[in-house]
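The structure appears right after this line, and notes come after that.
All protein chains of the complex are present and in place, except for one that has been dropped.
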Amino acid sequence: MTLLQLLDYAGVAVFAATGALAASRKQLDIIGFLFLGSITGIGGGTFRDLILGMPVFWVGNPAYVLVCVGIAVLVFFTAHLVESRYKLLLWLDAVGLSAYAVMGAAKGLDASGSPTVGIVMGVLTATFGGILRDLLAGEPSVLLRPEIYVTAALTGASAFTLLDFLHVPLSISALVAFATAFLVRGGALKFGWSFKTYKSRPGRRPEDIP
Amino acid sequence: MTLLQLLDYAGVAVFAATGALAASRKQLDIIGFLFLGSITGIGGGTFRDLILGMPVFWVGNPAYVLVCVGIAVLVFFTAHLVESRYKLLLWLDAVGLSAYAVMGAAKGLDASGSPTVGIVMGVLTATFGGILRDLLAGEPSVLLRPEIYVTAALTGASAFTLLDFLHVPLSISALVAFATAFLVRGGALKFGWSFKTYKSRPGRRPEDIP
Partner (left out) sequence: MTLLQLLDYAGVAVFAATGALAASRKQLDIIGFLFLGSITGIGGGTFRDLILGMPVFWVGNPAYVLVCVGIAVLVFFTAHLVESRYKLLLWLDAVGLSAYAVMGAAKGLDASGSPTVGIVMGVLTATFGGILRDLLAGEPSVLLRPEIYVTAALTGASAFTLLDFLHVPLSISALVAFATAFLVRGGALKFGWSFKTYKSRPGRRPEDIP
């Protein structure tokens, strides 16, 4: 198994765990764990493959679905042992984000040859699973949290694209880019890193606008 | 018209009716009925075809869209006659769920040969239309309701996959699997069947976590 394949399975597994943790926060039944776990686990990659016009990865290799099922069952029986499921969810999401930023950029570059497409696919693939999970579980979206999130995916995807352009060997590029993304997102989670947000007034509710 | 084709049109029609009923609950205009009805009616199958890499069914055969339009107009003029539109919506959704669990599993098996993919496609196809409808109409998601929902789709898709594996003739497999899914979901609606949900504490709001 190559490093990219390992990253791929790891991304699927940790995103599946975040989906199952969201199911546990919503007190769903075991099937709810399987459903949210699987959709979150395979969502980002499915989206990536559709956009790039490639066969969807888990249709050709259903082992990915079985990984999601196994992880969801594991979370169902162990989630009560965790003190803060939401913190665990955020940290696992950080791992998945980093893995998928690399995988998305690698597949995007491979399919199009364009660095722009590589970076965009890295960001979209890394963030899509979490967006889907939060939408389906009715959680507040990770996108709208104040600390850095999309930026971590952007950094990882850009790092991979740059190193690939410089002909650095694939496994080194992947490892360095994964670590970069994880450091950025991990720092944001640990230390609350954030950019200066847009300084102007917040939006009014539509019905308050004359 | 084969039994599978009939199930297909029936699934589209009843999902279109649930979308139009959601439009009526939100007091939209006739175009809102057409829009939500059509999207709910063709959403699940569109998603199924995209994932399996097949041509989207209604692009090749726009009659499906015309079915949605007809149903939406019918609901626009008759919905006020119904005592509880939401109950009717849930029961029609149960019919659509059962029809699409079978259709999704059949197309998934056909395209991939893998039972896992058949089952997953059955579940995704059956649940996607309802998820989309609830998201667009701002209704609470059927997914997060306490009684059994995804399980019914899973049962129907698994039953079809098993019977197909045992070389039972297609029309019998389809009929038995449809009935199985509908009995499970109908029982849940009628008698409030539910699994024991996850027993631990519910999730805190993100801002309450120290």
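Details
Which chain is which? They are A and B, in the order written, and residues in each are numbered from 1.
Everything below uses one rule, namely that a contact is a pair of C-beta atoms (placed from the backbone, for glycine too) under 8 Å apart; a residue touches a chain by one contact, two chains touch by 3 or more.
Small disclaimer: the values here were computed from a predicted structure and weren't measured.
From the options B:Ala23, B:Ile71, B:Ala99 or B:Ala153, the residue with contact to the chain not on display is B:Ala23.
Within the complete assembly, B:Ser38 is the residue of B:Ser38, B:Ser98, B:Thr151 or B:Thr180 that touches the hidden chain. Screening A:Gln27, A:Asn61 or A:Thr151 for touch with the missing chain picks out A:Thr151.
Only one residue in the set B:Thr46, B:Ser112 or B:Thr151 touches the chain that does not appear here, and it is B:Thr46. Along chain B, the points of touch with the absent chain fall at residues 22-35, 38, 46, 50, 55-56, 58-60, 62, 65-66, 76, 79-80, 84-87, 135-140, 145. Residue-level contact of chain A with the missing chain is found at 50-53, 111-112, 114, 116-117, 120, 123, 127, 131, 135, 141, 143-144, 148, 150-151, 154, 194-200, 202-206, 209.
By definition in this document, only the chains that are shown with their structure count from here on.
A rotation of 120° superposes the C-alpha trace of chain A on that of chain B, rounded to the nearest 5. If each chain is reduced to the centroid of its CA atoms, chain A and chain B end up 27 Å from each other.
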